[in-house]
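Only one protein chain is missing; all other protein chains are in place.
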Amino acid sequence: MSAPFDIAIVGGGIMGCATALRLADGGMTAVILDQGDLGQGASGVNAGTLSLQIKRVALMPYALRGHREWQAMGDAVGFHRTGGYTLAFTADEAALLQERQALKAAAGAPISFVSPNELFTHEPHLARKVAAASFCAEDGYANASLTGAYYRARLSAAGVPYRERQEVRDISRTQGTYDLVTPGGTIRARRILLAAGAWLRPLASHLGVDLPVRARVNTVSVTERQPPLLGSVIGHATGLLTMKQKPNGTLLIGGGWQGAGQPQDGRGQVRMDTLRPNLALAQHVVPALAKARILRSWTGFEANVPDFYPLAGSLPGLEDAFVLGCVRGGYTIGPYIGKLMGDLILGRELELPLFDPGRDFERTDP
Amino acid sequence: MTGDLDTDVAVLGAGPAGGNAALGAARAGLRVALVDEQQDAGGQVWRAKGKAIRAAPETPESRAGSQLRALIAASAVDHLADTRLWQIERHGPAWRLGLLQGGEPVQLTARALVVASGAREFVQPVPGWTTPGVLGLAGATALLKRDMVVPGAATIVAGTGPLVFFTAAEIRRLGGHVQAIVTPNTRADWMRALPAMLVRPDLLARGARWMADLALSGVPIHWGHALSRVIGEDRVVGAEVHPLDSDWRPAGPVREIAADSLCLGNGLVPSIEAAQLAGCPIRHDPALGGWVPDADDEGKTPVDGLFVCGDGAGIRGAAAAAYQGSLAGQGVARFLGAQVPGIGPRHLRRYRRAAAFGRAMTALSAPRPGLSSLIDDATVLCRCEGVTSGALRQAIAAGATSANATKSGLRCGMGPCGGAYCQTAVTRQIAVSTGRSEGEVPPPTARPPLRPVPLGGLAGDIAYEDLPIPKPAPL
Partner (left out) sequence: MIRLIPDQSRRIRRTAEVTFWFDDAQIPAHEGEPVATALLRAGQLRLRDAPTVAEGASAARGLFCCMGACQECAVEVDGAVVEACRLEAVEGLRVRSLGRGA
């Protein structure tokens, strides 16, 4: 039998891949196992918004550092720092926006409010119904479709093997080694990191740990190529709209409208009763979109726990077993929190604290 | 939503399969809505003449189509013509379908769903196949039947199976000039198919007449040849033609033929996206044209209340599609506790006989592996996004080893056609490059909308105040 890996990582999303790179950098032998392709989960189908304006206050330090990581990843992930506007259309929304952005600015995000004039000068295709708008120059986007291709190249260069279409069906531990059962055989490793996104709960149950992980089913749509309509990332005060136009002219429309389905049943389903208001909101914001053709709508599973803070640390009650997932805005934060996770596993000092997976999830602060 | 509809049975596709399924279910006393994006029923094979044609000589296809259209008109079937289906949802036991009717969104709720979405053609990519003047071979039949217009002044008809000869004969009937016929099949291939064809003496006689006409009129037929390159920058001026070996790999000297138009097609591929959206598992069966929904002869699928029939359930041809449509009509009626009078074992036998004939034609039409070697690195595979075979090869070498992965990394199949015209070639190349069989490389996940739809059409007229805005996420 060949020597066990230092660590087996279950889940080839952004969390698993970013951590693997850090671990390889620290000299560990790692292997990534994914039930499908790398980046086929949330990390490859998300809206790709890198926005400080929609991050949770307590996660702001992580998001700020995440933005730096994306900047460095650059063209290979389709990174663009465009600046972003968050819009309010009613007095209530404006009040909500004011209150929230003030707290986020206090947490370090360079957010300011702009006049309608300034807004329309930069974004002439927006509807003239805006009541208030905040701006953050740090905001932008990357192309989530490229997650798989990007990490395949990085992992290969770093010498980290990854195995696709290898669902981990069981995990057990004998004599200090974890055995992971996959269709291609049993993988042995001294440590294990669960980074299985919305599929964490059944995976952790193999180890007798119950993680209260639930999944949201977020919807994203893309239009056909359009003439220039938007230069920056656009959000809505309620968070129910994110919109950006890619260099190729297509517009990506998200906002977390809920589709249907469960992670264990495969992919989720788009629902007309949420897709339609999602698109109606987009059209309200950019009226010229009415004639744009939608080419595709899809969903992805975004995992969370009841307090909506990350699971990032040691699995309670187990040795050499770790979990990383359930990060709100996890695409933005992933490349950075993956490094932190790597540092934790390597026994290094952490730049920022992680989030104990053994905590009481009913409390409201992490 | 404006104008929501409710029915017992929703049928997608008013071709021979869907048309007969709808008629059957209606005869069982069920309320039936028949959805098709075309103006008239008839599907691909029995496509009706277009609005610009006042009168024209009848053909066997036009007669069969008129008959189906008359039956539907006389029945209780609610035919939603010029209506596009873009989304399929399951809500408890009911189906909810998203339709677009004249730009307006309509929701149709049904207790059972019959998917009879038909086929699309596989056009073997060759250098220059995106040049204007290159029509799909099956596509050309639409032009010929609906518009009664020929593809050009001098047309090369190229491809596999019987459709090359049908198309050539139709071009001649409508006054066009067939410059040459180029088909990878050999006379020997056809001789081997002959026993299976004997069950349809009518079609055999018709085919014999086409062949005799072509011979008398001196149209060259290049048996065992493939069209290997299209010549012309912004419009077709000719094509290169290669002799093939038994694996259909080019072997021997190339020849050039001048033409202003080409019809090119290599068999049909079931349109399975609607069935996939409805949650139907798929399996790979090369004898039926590739990936097909999992279903029995009656079109019953593992999904409760979902039936599939016709070429969308596997390429078995028009006659089998009509019989299987009737069987699916019976199946769906039974599922809803009703009974179609007059459908029995005789129908099943007829279906099987017709299907055997259709499968023989599918076998003649299916490309053999060597045909893929007509693709060079500069050949465009994904027409929408301009992705070349060379780019795909590199992406596969870099580890993109599934259709979803090449789609994400390369945008291959992400354009307006939704991958309909590239995924067969793409998954084939992935399979070859990674040493797997085609059955181990499934097509990409199906996503709505099934056709591009204007955002305004989906959004409809929801007022801002009426948007269901939930409470904001935690800070």
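Observations on the structure shown:
Going by the order they are written in, the chains are A and B; count residues from 1 in each one.
In the analysis below, contacts are C-beta pairs under 8 Å (C-beta built on N, C-alpha and C of every residue); 3 or more make two chains touch, one makes a residue touch a chain.
Computed from a predicted model, the values in this text were never measured in an experiment.
Residue B:D147 is the one among B:D78, B:D147 or B:E440 that touches the chain not shown. Only one of B:T388, B:S402 or B:Q423 touches the chain withheld from this view, namely B:T388.
For the chain missing from the display, the contacting residue among B:R96, B:R120, B:K300 or B:R316 is B:R120, taking the whole complex into account.
Seen from subunit B, the chain kept out of the figure touches residues 37, 44, 50-57, 120-121, 130-136, 139-140, 142-143, 146-149, 151-152, 169, 172-175, 209-210, 212-213, 216-217, 233-236, 378, 380, 383-388, 391, 415-417, 420-421, 451-452, 454. Across the interface with the omitted chain, subunit A contributes residues 224-225, 248-249, 291, 293.
Operating definition for what follows: only the chains that are shown with their structure count from here on.
Centres computed as Cα averages put subunit A at a distance of 38 Å from subunit B. Per the touch definition, subunit A reaches subunit B in the complex via residues 36-40, 44, 56-57, 89, 96, 100, 103, 145-149, 152-153, 156, 164-165, 223-224, 238-240, 256, 260, 267, 269-272, 275-277, 279-284, 289-298, 308, 328, 364.
Taken in their complex, subunit B has these residues touching subunit A: 1, 87, 89-90, 96, 98, 105, 107, 395, 398-402, 404-405, 407-409, 411, 414-416, 418, 445, 447-449, 452-456, 458-460, 462, 464, 467-470, 472-475.
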